[in-house]
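Every protein chain except one is present and positioned as in the full complex.
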Amino acid sequence: MASNTFGTLFAVTTFGESHGPAIGCVIDGCPPGIDIHEDDFRADLDRRATGKSRHTSQRHEEDAIEILSGVFEGKTTGTPIALLVRNTDQRSRDYAKIAEQFRPAHADYTYWKKYGIRDPRGGGRSSARETTMRVAAAVIAKKWLAQRGIVVRGHLSQLGEHVPAAFDWGAVEDNPFFWPDAAMVPTLETYMDALRKSGDSVGARVRVVAHNVPAGWGEPIYGKLDGDLAAALMSINAVKGVEIGDGFAAAGQRGTEHRDEMTPQGFLSNHAGGILGGISTGQDLVCSIALKPTSSLRLPGRSVDVHGNAIEVVTTGRHDPCVGIRATPIAEAMVALVLIDHALRHRAQCGDVGEVVPTIPSAVST
Amino acid sequence: MASNTFGTLFAVTTFGESHGPAIGCVIDGCPPGIDIHEDDFRADLDRRATGKSRHTSQRHEEDAIEILSGVFEGKTTGTPIALLVRNTDQRSRDYAKIAEQFRPAHADYTYWKKYGIRDPRGGGRSSARETTMRVAAAVIAKKWLAQRGIVVRGHLSQLGEHVPAAFDWGAVEDNPFFWPDAAMVPTLETYMDALRKSGDSVGARVRVVAHNVPAGWGEPIYGKLDGDLAAALMSINAVKGVEIGDGFAAAGQRGTEHRDEMTPQGFLSNHAGGILGGISTGQDLVCSIALKPTSSLRLPGRSVDVHGNAIEVVTTGRHDPCVGIRATPIAEAMVALVLIDHALRHRAQCGDVGEVVPTIPSAVST
Amino acid sequence: MASNTFGTLFAVTTFGESHGPAIGCVIDGCPPGIDIHEDDFRADLDRRATGKSRHTSQRHEEDAIEILSGVFEGKTTGTPIALLVRNTDQRSRDYAKIAEQFRPAHADYTYWKKYGIRDPRGGGRSSARETTMRVAAAVIAKKWLAQRGIVVRGHLSQLGEHVPAAFDWGAVEDNPFFWPDAAMVPTLETYMDALRKSGDSVGARVRVVAHNVPAGWGEPIYGKLDGDLAAALMSINAVKGVEIGDGFAAAGQRGTEHRDEMTPQGFLSNHAGGILGGISTGQDLVCSIALKPTSSLRLPGRSVDVHGNAIEVVTTGRHDPCVGIRATPIAEAMVALVLIDHALRHRAQCGDVGEVVPTIPSAVST
Partner (left out) sequence: MASNTFGTLFAVTTFGESHGPAIGCVIDGCPPGIDIHEDDFRADLDRRATGKSRHTSQRHEEDAIEILSGVFEGKTTGTPIALLVRNTDQRSRDYAKIAEQFRPAHADYTYWKKYGIRDPRGGGRSSARETTMRVAAAVIAKKWLAQRGIVVRGHLSQLGEHVPAAFDWGAVEDNPFFWPDAAMVPTLETYMDALRKSGDSVGARVRVVAHNVPAGWGEPIYGKLDGDLAAALMSINAVKGVEIGDGFAAAGQRGTEHRDEMTPQGFLSNHAGGILGGISTGQDLVCSIALKPTSSLRLPGRSVDVHGNAIEVVTTGRHDPCVGIRATPIAEAMVALVLIDHALRHRAQCGDVGEVVPTIPSAVST
């Protein structure tokens, strides 16, 4: 019920504003006995962090995780795990002048309409800074999933008008765009440099694949695995669309084309993206999200202020020209959080987490 | 938590299998004092029902709702409202022969992998028959919303390769396809006749708009209005994608194009689909879903049986060649259920349901 | 969250008014594969039912359970199990005259203050008739628990000023009072006959014991096993107090007296009632409840009506002079529902339901 809690059995509650004293999370329901150390969070937080290349915001986020509870001598104890990150780079003066302004396409207006009050410092609670804690919580989830052979990984699949011409998982982590086509990276760099210079921004698409998910995870009707994935992915800042498997392309397909036939040797295709009836098939779980372009622009936009006056807004802070790039590790994190939650739900009702090696192998997917 | 319950404060729990004795639902948390009679359900259930034209399944579903509780002398009392529909057209013999078969692209395989047992009669719990109760529950939600001027309506926006060439809300209810372009209806009829004859099926896209949603509904982070819509819509049978506002098109847009500028006289566009930061803006709420083609086909498909043997499956039952058509009232229902739930959540925390006339009018949308 | 749902993983939602068309429940999250037939409910429903002796209400409740869903060929399938009982003995005319009156000590006044409307027929939703469905749901829970050796049983431990002088589980089911001291039964019968004649009523106390509960069930802080038991038992109509183990007697004890010492051969006492820190110890789980005297009396009482006028209320309907007697199977049911829920929660987080034979045996208890 609580709006800042994700998950039911592996429940992650996040808190904190972009420019407040700290952000953090509490993970309740974590299985005991998982090895976890403060430096285990480093890799994924770095992947998510700004300041790693000139193509993302130049703010430097330290994101040093402190474990406050739930871990004893390097192992989870089953009690709530609280993680804390102090906000070191607050500079709230950057934002003071827009305290009475509503930036177009931001949550400024909606928070103010909802609560009658808002924290104007850096987007407050609606800032993407909150996603730091999702990535952190998912580090623990991924460890548990990895013990069962499950790997969650993602990549950028569209950057404005660009789509990959080739696909290689091996390329993804070797460029600042999580782009699966190494040959296109120089083009993208030129593209992004021009974009930043122009003061404009661009949207993106991210795709996430989870390998080796056992058949049988997910629940009927309102606890469907794809339903929970949709909520999880749509909850990421700037996301405007979610697809499972073929997604919107399915609207133009024939039944004979879309249905994934099965043989004892394996599935023959994976249009469904690994989910049927809301429950995993044992095939690769495949999902995609669309992210809108960054709303904070140096180019002026028409808006109103809290008094109802017409104003012109120019955002001069440091902002990514494409928020979608950094969304890759965040989307992976949300998929991992959904998976561990459904694993535990499945175990509760059915007694175990299901088969590790699928009865019917997945069709080859990329 | 419970997988067959939707919503938190207006909580709808559905039960029942396609070919069991009955389907039903329990609505908990309904505001008291709403006028409701058993014949109030008729219109929307008929819109959802099969058998209304030759383009949907020829099964005849009576869907006569019985109110079992929570209503006294025609008014809701605030206690749980139970609704029941007896399954009159069971004919389980149609399905007996496939009890040991897994139909490709159905939930047969995943339910069996999850539970180790499944009700093979007519798809059991995974049948779209369950959506009858969503539509029924939403009838009550829509009444409450209508008292506040909120209207939820939908239409088919793609049928296989066809998209509307014109748009007129007035046309939608006057053809069996919920199609907004009357001139195209003969073409679609010919198309669907040919499709049925071929034994194949096709996907579709449905769009839902909610007018006059107050600004301020929705919650931060994991209780976002768009997140809950995504879960609600993805939970509909056969849905593979969900979009809010411009959806996947946003991935190719520039920030200057996507951001909806505001003036005291109104928003200048509605690319966001009425939601920013997970909270409603007061603009029209716009969302779309993609539905895969019907999986039950007369054309043979390769599969396996419960013993692991390779088999060929042919489905001879009565099935819609496009499940997407009937999804229009179901999608409306899910949007209405999300809205009333968020209205109550907003009222809980903030004291009222918010402004009925928006401060800043919506951009004109269709 | 929903107020008419009990449990989190084995979630029971009840609905129905005392004199409406029907009462029922939906059980979501039930493990698959449990054998269940409609006549399995008979024994416990009869134990709860009125009309079985002259010491309880003379209304005859048939309580014939119909299984509407979730069971296929005699086995639970993992999908929601809906149970329905039609109300055959409605006679709402008995209650018509008190539609505008608030009966002292009933929920009439509070429901009316809450909702501004109430169903006056037989207490509506607040009637003890609702507990029929708790007992029915618990029949399934008890079957699952019994497979693990867990037995839940209860008895009356006080009836007005009477307390048992001896204790024998064997006597409990052989008298209409669930009384553990057979020699006292004639005295109680005389006592109850005189009480009924007088038009007054009396309170009672019920004790429930669960044997063979594994150590380790329960959760920290707000999901404590005793916390959930307290909520479950307090939710029974007329309950005004809940005790675990020694309960209120503990307020007068010394630490050296109360602490249950352990040896490798077993616990030496069970003052704690089988729970420490909110988690089961493997000892017998022991709890007690206090029930207030029946509020419906033939002896006139002062009250007000919906218009604020002073009135005198006399209740002429058929009512138990001691509601506590029938509470025994209801209290057992609630304990069973708490136990299965915690078993599943434990299995979700920790991987299995725990040891069936306790490492350290329970102290002998009665």
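In order of appearance the chains are A, B and C, and numbering begins at 1 in each one.
Keep this in mind: a contact is a pair of C-beta atoms (placed from the backbone, for glycine too) under 8 Å apart; a residue touches a chain by one contact, two chains touch by 3 or more.
No experiment lies behind these values; they were computed from the predicted model shown.
In the entire assembly, the chain absent from the figure touches the shown chains A, B, C. Checked against the hidden chain, the listed residues C:A64, C:A99 or C:I360 yield one contact partner: C:I360. Seen from subunit C, the chain kept out of the figure touches residues 1-6, 8, 14, 102, 104-107, 109-111, 113-116, 125-126, 130, 158, 160-161, 200-205, 215-224, 226-235, 237, 239-264, 268, 271-273, 275-282, 290-295, 297, 299, 301-304, 308-310, 324, 345-346, 350, 354-355, 359-360. With the whole complex as reference, residues 1-5, 8-9, 11, 13-17, 20-24, 26, 28-29, 32-33, 66-70, 72, 75, 77-82, 84, 111, 114-119, 121, 124-125 of subunit A touch the missing chain.
Although one chain is not shown, part of subunit B still touches it, namely residues 1, 9, 29-32, 78-79, 220, 344-345, 347-351.
By definition in this document, only the chains that are shown with their structure count from here on.
Inter-chain centre distance (subunit A to subunit C, centres taken as mean C-alpha positions): 45 Å.
With each centre defined as the average position of its C-alpha atoms, the distance from subunit B to subunit C rounds to 39 Å. Residue positions of subunit C with contacts to 2 or more other chains are 1, 9, 29, 32, 78-80.
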